[in-house]
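Here's the structure we're looking at; comments come further down.
Removed from the display is one protein chain of the complex; every other protein chain stays in position.
To keep things simple, chains are lettered A, B and C as they appear, and every chain counts its residues starting from 1.
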Amino acid sequence: MRHSKIILSIAIMLLTISAGFIAPKKKVVFFGDSITQMGVNPGGYICRLDSLLKTKVQGNNHELIGAGIGGNKVYDLYLRMDDDVLAKNPDVVVIWVGVNDVWHKVWGTGTDADKFEVFYKAIIKKLQARNIKVILCTPAVIGEKTDFTNQMDGDLNKYSQIIRDLAKTNNLPVCDLRKVFLEYDKQNNPENKEFGILTTDKVHLTDKGNELVAEEMLKVIAGF
Amino acid sequence: MRHSKIILSIAIMLLTISAGFIAPKKKVVFFGDSITQMGVNPGGYICRLDSLLKTKVQGNNHELIGAGIGGNKVYDLYLRMDDDVLAKNPDVVVIWVGVNDVWHKVWGTGTDADKFEVFYKAIIKKLQARNIKVILCTPAVIGEKTDFTNQMDGDLNKYSQIIRDLAKTNNLPVCDLRKVFLEYDKQNNPENKEFGILTTDKVHLTDKGNELVAEEMLKVIAGF
Amino acid sequence: MRHSKIILSIAIMLLTISAGFIAPKKKVVFFGDSITQMGVNPGGYICRLDSLLKTKVQGNNHELIGAGIGGNKVYDLYLRMDDDVLAKNPDVVVIWVGVNDVWHKVWGTGTDADKFEVFYKAIIKKLQARNIKVILCTPAVIGEKTDFTNQMDGDLNKYSQIIRDLAKTNNLPVCDLRKVFLEYDKQNNPENKEFGILTTDKVHLTDKGNELVAEEMLKVIAGF
Partner (left out) sequence: MRHSKIILSIAIMLLTISAGFIAPKKKVVFFGDSITQMGVNPGGYICRLDSLLKTKVQGNNHELIGAGIGGNKVYDLYLRMDDDVLAKNPDVVVIWVGVNDVWHKVWGTGTDADKFEVFYKAIIKKLQARNIKVILCTPAVIGEKTDFTNQMDGDLNKYSQIIRDLAKTNNLPVCDLRKVFLEYDKQNNPENKEFGILTTDKVHLTDKGNELVAEEMLKVIAGF
């Protein structure tokens, strides 16, 4: 009896250790703006993604870390990536930026498209130099109208295309939230509302918005 | 012989007079910005429309008058309508404005959507008070890219919709150049060029652009 | 005794009537933006000016009428001058506009300097054609910092100079509130605050601001 208990204990210990070896914890940093800053709150997309990974992905072992700061543009990410991303030794970094680069043009401090690309590239390069897996996301929406009258749609599409092209060139997965949000709103916003479907205010996410983002990210992150 | 000559002369005179009574000349003023200012040049849309009316419309008797000034926004039209339009006693006024109201936002001096509507309404009201027929046009394009990445497309669609709604409310014909240009570019701009199809520089018309505008306007004006 | 009382009464009545003939009521319309809209409130500059005229100016007989609407730029004044000014048959019109023409450039819908001048001129011309006395005012401030770091100061000075030049050219009195506010803040804002001295929010008036405006306007209006 005593022997069997000891053997069982050892077996459990070995299993635990081997599990550790088989599936070491994967650190995933979510690097972005206010949408990501709010993503770690209860109901936020990072919280939801954590639940989804735990319930839907067998043997999952991800540690999700939020690194979002309100008002951030692509060059703000570049500036703080040493402290807020590299210092955490992540295995995977999900970059989700672009809304403020476009939006802030309205009051004079957006980002030129060519510089958006240059800084985005520099971030990718620096992460890859550390053998960190990189996942790109396109900026979702600024306004949810479905009759093509959202003021910033032209630029959002342009900057999203820059990101898709960077993903292709660098052979990186892209979570195309722009596409997903446009399609969802087309189906679910028959009244052509400016916000209230996936966003509370044209930009920040409702519960449904957070759910949709979590589901989309799951598809890409589960594989890592 | 002499008698017959006199009778012929009288007959010709009478015919001329009666022709004058049957088809009195209709004055059409084209009221707009630089696109219309250039429209009176050889090859311009007003010139072409004049030819089309003469060759294609039986018994046509229109006098086309250009009243376009570069850089004009809707409130500029309102300011100069007494001198440049009403003073000419037109039968019909074609209003084509909106590109600068949207475009000039880039450097800080565009027109708010609500004020665009208010001034547009005021112009219509003042023309109708004089029993002048009014034809509305939507602003065509600022950039001809067909992948939805033209920066100003959202606003152009919004301001075009304001014009379409004003046409509906006031029971006025609308020459929907925005729609026509988008459809033409979709068919004829497979390389996703920013300009060079219907415009020389994203805004001002090529020969093909002038031709297309003339054809579209013909459909609306021929009826008057 | 009775006779003398009756004679006195008649004399007083006649004096009252004649006073009415000698000094008929002068209608003064204040034509402007939100600052003027708030000017008719208790403590507002129009209210204060009314008190000052009644207490300080012998034989005063002015009727002050507010015609301010929030967000108005010079072209908005032009649009509504028939309904809101001319329809009231004023003797004097005080034009105070310019802050929004400059300020709204920040989000894309300010007014170009050359068009500001053209519309301002058109308003003056239309008032003068009706023999209405016109008083011009320069826009006061957008920010009260005294170390020359208010973002819009360059343009405010430029548009104020346009107004001063229009006053000179048209031989009109100008109430130079820009100058008065700059001097007051220089003396009374040693801490270089952005607002809180003459404005509550960089633009709209504190009690002291309303008092200063009323005093300055008194100097110009008392003479009419």
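As a working rule, a contact is a pair of C-beta atoms (placed from the backbone, for glycine too) under 8 Å apart; a residue touches a chain by one contact, two chains touch by 3 or more.
Predicted model, so just to flag it, every value in this text is computed and none were measured.
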Would you mind spotting which of B:Pro90, B:Gly108 or B:Pro139 touches the chain that isn't drawn? B:Gly108
Option touching the unshown chain, where C:Thr149, C:Thr169, C:Gln187 or C:Thr200 are the choices: C:Thr149
For a quick check of understanding: of A:Val118, A:Leu172 or A:Ala222, which residue touches the chain that isn't displayed? A:Val118
From A:Val106, A:Leu172 or A:Ala222, the answer for touching the chain not displayed is A:Val106
Taking the full complex into account, what residues of chain B touch the chain not shown? 106-108
Logged for chain A, residues touching the omitted partner chain are 75-76, 78-79, 104-106, 108-112, 115, 118-119, 122
In the full complex, which bits of chain C touch the chain not displayed? Write them out. 143, 147-155, 157-158, 161
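By our rule, only the chains that are shown with their structure count from here on.
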Would you mind reporting the rotation angle for the C-alpha fit of chain A onto chain B, rounded to the nearest 5 degrees? 180
Centroid from C-alpha atoms only, then distance chain B to chain C, rounded to Å. What do you get? 41
Multi-chain contacts in chain A, i.e. residues touching at least two other chains, fall at none
